[in-house]
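With one protein chain held back, the other chains of the complex are shown just where they sit.
All chains are identified by letter, namely A, B and C, in their written order; residue positions are counted from 1 within each chain.
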Amino acid sequence: MVVVMDLSAGEEQVDAVQRRLEENGFEIHCIRGVKRLVIGAVGDRQIISSLGLETIPGVMKVIPIMKPYKLVSREIREEGSVVRVKNALIGGSNLVSIAGPCAVENPEQMHSAAQAVSRAGATILRGGAFKPRTSPYSFQGLELEGLKMLAEAAEAANLASVTEVIDQASLEMSLEYVDMVQVGARNMQNYQLLRLVGRCGRPVLLKRGFSATIEEWLMAAEYIVSEGNENVVLCERGIRTFENATRNTLDLSAIPVVKSLAHLPVIVDPSHATGDRRLVTPMARAAVAAGADGLLIEVHPDPKRALCDGPQSLDPDEYAALMEELRLIAAAMGRAA
Amino acid sequence: MVVVMDLSAGEEQVDAVQRRLEENGFEIHCIRGVKRLVIGAVGDRQIISSLGLETIPGVMKVIPIMKPYKLVSREIREEGSVVRVKNALIGGSNLVSIAGPCAVENPEQMHSAAQAVSRAGATILRGGAFKPRTSPYSFQGLELEGLKMLAEAAEAANLASVTEVIDQASLEMSLEYVDMVQVGARNMQNYQLLRLVGRCGRPVLLKRGFSATIEEWLMAAEYIVSEGNENVVLCERGIRTFENATRNTLDLSAIPVVKSLAHLPVIVDPSHATGDRRLVTPMARAAVAAGADGLLIEVHPDPKRALCDGPQSLDPDEYAALMEELRLIAAAMGRAA
Amino acid sequence: MVVVMDLSAGEEQVDAVQRRLEENGFEIHCIRGVKRLVIGAVGDRQIISSLGLETIPGVMKVIPIMKPYKLVSREIREEGSVVRVKNALIGGSNLVSIAGPCAVENPEQMHSAAQAVSRAGATILRGGAFKPRTSPYSFQGLELEGLKMLAEAAEAANLASVTEVIDQASLEMSLEYVDMVQVGARNMQNYQLLRLVGRCGRPVLLKRGFSATIEEWLMAAEYIVSEGNENVVLCERGIRTFENATRNTLDLSAIPVVKSLAHLPVIVDPSHATGDRRLVTPMARAAVAAGADGLLIEVHPDPKRALCDGPQSLDPDEYAALMEELRLIAAAMGRAA
Partner (left out) sequence: MVVVMDLSAGEEQVDAVQRRLEENGFEIHCIRGVKRLVIGAVGDRQIISSLGLETIPGVMKVIPIMKPYKLVSREIREEGSVVRVKNALIGGSNLVSIAGPCAVENPEQMHSAAQAVSRAGATILRGGAFKPRTSPYSFQGLELEGLKMLAEAAEAANLASVTEVIDQASLEMSLEYVDMVQVGARNMQNYQLLRLVGRCGRPVLLKRGFSATIEEWLMAAEYIVSEGNENVVLCERGIRTFENATRNTLDLSAIPVVKSLAHLPVIVDPSHATGDRRLVTPMARAAVAAGADGLLIEVHPDPKRALCDGPQSLDPDEYAALMEELRLIAAAMGRAA
């Protein structure tokens, strides 16, 4: 940590900072510039925020040097992690495709979606049974019935399954039926939920909050891993910016940035990021070219009848065509798809 | 709702849109411009998103006209709502001051804070017993013990009390001890929690998510009110922008905007917005001048020993001086403080 | 400056950094933490960016400590600057009001606006003769004829005058007619224009770019002052954020932040920030309460006939009422208005 003192800080103020640091076990180095005194301090990263240094008169700012996460850091595991979900290995040499409808609606829809995405090459089926919706008046999901439909469709098509959980009750129900649980973007900083999935013993798909920094996203993953669950897959799904031509701005540079900082696999959801099915294919290709370990794509047997997010869903033919294109890009990246 | 058709949309495509609208009870008006066909449709706002219009070939975009919220709308209640929390009336002619430490730490701290803010003119004591923290390694709150300390300190100083709740368990515990419950910025779109506080029978302080639009914030309030709880107070606390000179950017124009759209009271938290105690006083003054119904200010008996958010906390003397300044601005606004 | 080395940096890499720093006259201090080597370096702030340190293998990041601006810094002038524009003193104890229409349209409009704003208490008349417009097909200003109308109206009403300049030609023309020149938000990083106004010998109103950080804004002011012109007034006019309920988000915390960093006066333009005349009055009041030295308000004799920005313009009666309200807030702040 580096503590920068005000131009006008007096000796007693500098002493106060040094005393506070030494009391807490930090080793101190003073660097006196022409206009500023800078105090370098070596010690425990985790307690910096509780030292209250910024409140000591004369302190201009405090700059932490170490990253705040540990368990997810690339520094403690040089090789990338591989997360197994049934037969799918996310983070390995194969590109993994997760696909399915936004919301589970009925058995026919799920069965039809499962068969279609399986034929096209997906290995994990998605489908929402608990839908966090902006409006209290929108369709909120089929809950338990939806989980059953998802599980049956996945099994019939020999796919693994993933669904979003939103609280303890939905998590407990889901664990009976699915292979992987998802924490959605709006819950990325719902720390109670992060702790719960950290203890659930099942792989977790952690979506980036639409206005979370990469550091905050990794801290959310740290919550899960710190509870003992190392099987976390990160999912970039667009961030909120001033641009409104797309629903969110897909931040593909997050892929190589996360890969350099953390050892967890990273996949991309171009459907939610763009909100527009015409943009899903180019953004899926770009995600693979940027190094993503997999894709999460919304596919609905009949998008114009979808109860949720129809405008961003592909139909089975469009998805099959997308997968063909991805195979070419994946091959250029030296990956199977 | 207005549906804009593509330049190239053919007759069958237009027919498909019209059929879909008519099937769902909408009345239709076609407006043919030189280059675009625009279809105006009058009907139920709540079902627009499930019509899947954007997925019909030839549709360029769908523009809703009505606001998505109803119960919180100024249109259904022309006069502003007043929310009573013990003796404090939020939204009335008096400016209401909520103050206290970020986290409850021990009985002495709470007692000392309560006496100080009461003397300065606050009527509601805040204090966190359940702390959602970015890092799993940071102090997470004293939970039940904290609630007791908060309640005792508030009672001794004749103050009402408010605390943040983060899930069902913390809500149930809090209802035993506090007069008002707070939903924090990170949980503004935790819809399960919104429903729970909507049924809890106690006034709710709903903080704006740091990247929520005003419309999303009002939809979150709509969740609470739609469960039968009309006692919702909105709290602006800064939004995330590119500017990093302050922790967040305090959006004071949200006050008059919300006042024009909704009938709920609006207060402001300049402590979290700026993250810097030197900016709290000017921003508190500005909030009152912009029309805020109250303020939420972090006050700690000894900020440099605070376990949480010390750098943004005022000490008792600073808070008393702030309240003096606010009285002058409030008087200029024709309000008591 | 602080240079943080990679965990894996070897001795030769550290040597390379040290050599590069020493060659350029920096004094070096090494701080060895458990996981990182940090190199503190004391020397010339201005050459840091040309050292290419980030390109040396093993360097993780470079953190400058000193601010990049000098001449505008509060550190070299503890007392705030006061800029004189004819009889108006911006930055002194009086609140200064600049008002007038977005664009100069004709002599009657300017005369009528000038008389109205003067009566209400403004001391500087604004009016655009060169309009930077998003569309090449929009009205672009009356140029020389507009300058003459502005000057005549200002003189008749005994007001000073200010107009926006956009290049060398418009600057040269304007210097014949106005007392102060304005650099608009879109030109805040047009460094050629900044240099030109830095040599023009007339006070400069420098608007903040709508996506400029405060540091970039101060660097733009540094450009002007470094050419010898100290008479720079900063104008906050809203920043671009994700919120679209207002045209931009007025960043009032910029006022106390700038005041702490720089010695230049700061005024606020709530008309452009909000784009909505109903928000101008509350945001003007808030700006004064936050410590602004003045206000820039769009006033048009007949806003619904305005060629430009009518929706955000006040009419003369609304402006007079606003000024009455401001007087109350200014008085509460200990200022005359």
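The definition used in the following text is that a residue touches a chain if its C-beta (ideal position, glycine included) is under 8 Å from a C-beta of that chain, and two chains touch if they have at least 3 such contacts.
Keep in mind the model is a prediction, meaning the values are calculated, not measured.
For the chain that is not shown, the touched chains among those present are A, B, C, taking the whole complex.
Among A:T55, A:S97, A:S135 or A:T274, the one in contact with the hidden chain is A:T274. Between the chain not shown and the residues B:I31, B:A156, B:A169 or B:A321, the one that touches is B:I31.
Annotation: of A:C30, A:L175 or A:A289, A:A289 touches the absent chain (contact as defined above).
For subunit C, the residues touching the chain absent from view are 46, 49-50, 52, 54-56, 68, 132-139, 166-168, 186-187, 189-192, 195, 210-211, 216, 219, 222-223, 226, 240, 277, 303-308, 310-311, 313. Annotation for subunit A: contacts to the undisplayed chain at residues 211, 213-215, 239, 241-246, 249-257, 260, 273-274, 278-279, 282-283, 285-291, 328-329, 331-333.
Counting over the whole complex, subunit B has residues 2, 4, 7, 29, 31-36, 38, 40, 42, 63, 65-66, 75, 211, 240-242, 244 touching the chain that is not drawn.
Criterion: only the chains that are shown with their structure count from here on.
Among the chains, the centre nearest to the mean of all shown protein C-alpha atoms is found for B. The distance from the centre of subunit A to the centre of subunit B, with each centre set as the mean of the Cα atoms, comes to 26 Å. If you average the CA atoms of subunit A and of subunit C, the two centres end up 39 Å from each other. Averaged Cα coordinates give subunit B a centre that lies 31 Å from the centre of subunit C. In subunit A, 211, 240 are the positions where the chain touches two or more neighbouring chains simultaneously.
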